[in-house]
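All protein chains but one are shown in place.
== subunit A ==
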Amino acid sequence: MTDREAGPAGLHLALEADGDGAHPAAWRHSGRPPGAVLTPGAVRDVVLAAEDAGFALVTFADSPLPPGAGPGAAGRLEAGTRASYAAPLTERTGLAPTLHLTTTEPFHLATQLASLDHASHGRAGWVVGAAADEAALAGVGRTALSAAELVRETADVIDTARALWDSWEDDAVIKDVATGRFLDARRVHHIDFEGESFTVKGPLITPRPPQGQIVVLAPDTLDADARADVVLVARPDPASVAARAATAREAGAPLVFAEVEVLLDAAVPAADRLAELNGAAEWPGSGRLRHVGSPDSLLDLLRELAESVDGVRLHPAVLAVDLPVLAERVLPKQAGARRRAPRAGSTLREVLGLPRPVSRFAAPAATSA
């Protein structure tokens, strides 16, 4: 059901746009005062640059905890609000905040994402976050979860959100003046979700989102392949990416993206840039592929990855430096780049070649209509 005809080089490209970049010393190279990352202008600049470059999707990493440790950045705006702020400023690129299912109410999480989808006219995604360490959970007065509890809760919250997004059928608002009915009450449903540790009655307070279902991107560590639209695979080399991608597909994931950190040749060669950055703060390993080198060798890596995945999420070491290089020297040279760049008015599902699901509550007659 996915659009694979584009051939091996037709990768979907996503950009992780959090903060000043993936490297812990990125803030020293942002070209602006350190606190500026917390301004609306910072959000505006990065999403407009990403949209101009032709990225299918921008993601906004987040955590309930400060983003850095020690001398690193201590500030970060909540990701859902950043994505929403970006919605009316953009018209093509998808917007996917990381929302943590362990530190909020599942009902609020589903409402926030549905609202983002309405405000962006169908460009919302959700990078599933499941912060489970003691410090993160202490913020909401919870204690640490075991691995098994976390897998269970992740599954339950994704299932709840998906049921809530279906709880209003597409045509529930009827505005029937003759009978005085604004809604067709038969098309707005309780979901009666019963999970391991919580229940949710429903329906959502928000009408069905334009995409029907928000695009769910799940990191491969969460054991949620079967529930995701996109599994994000973080592995240190192409062979292990391919192996994990195969597992995800077997589990039923429609799309698989590889996670790739990039630090590219710019005015200064990549190796020198890395040495300077690491002099300020060591870049810890994240388990993801990491490319430090030329734009051309990144294109080679992308071609290799295209054999096994549908897309790549790029994590630039320093957004202010690496994003312009990506825009000028990588994205335009990708095979099928022109065709792959999203067009105004497309939903994220359309851009990714994912179908728009019919509500699970829709009567069979409506599905064949």
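Just so we're on the same page, a residue touches a chain if its C-beta (ideal position, glycine included) is under 8 Å from a C-beta of that chain, and two chains touch if they have at least 3 such contacts; residues count from 1.
One rule holds in what follows: contacts and distances are computed from a predicted model.
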Per UniProt, the name of the complex member that is left out, chosen from "Xanthine dehydrogenase subunit XdhC", "Cobalt/nickel transport system permease protein", "Heme ABC transporter ATP-binding protein" or "NtaA/DmoA family FMN-dependent monooxygenase": "NtaA/DmoA family FMN-dependent monooxygenase"
Option touching the unshown chain, where A:L89, A:A148 or A:A243 are the choices: A:L89
Contact residue for the chain not shown (choose from A:L13, A:A50 or A:L116): A:L116
Sites on subunit A contacted by the missing partner chain, in the whole complex: 27-30, 33-35, 38-40, 43-44, 64-68, 70-78, 80-82, 84-89, 103-108, 111-112, 114-116, 118-119, 121, 135, 138-141, 168, 172-173, 175, 177, 179-185, 188, 197-207
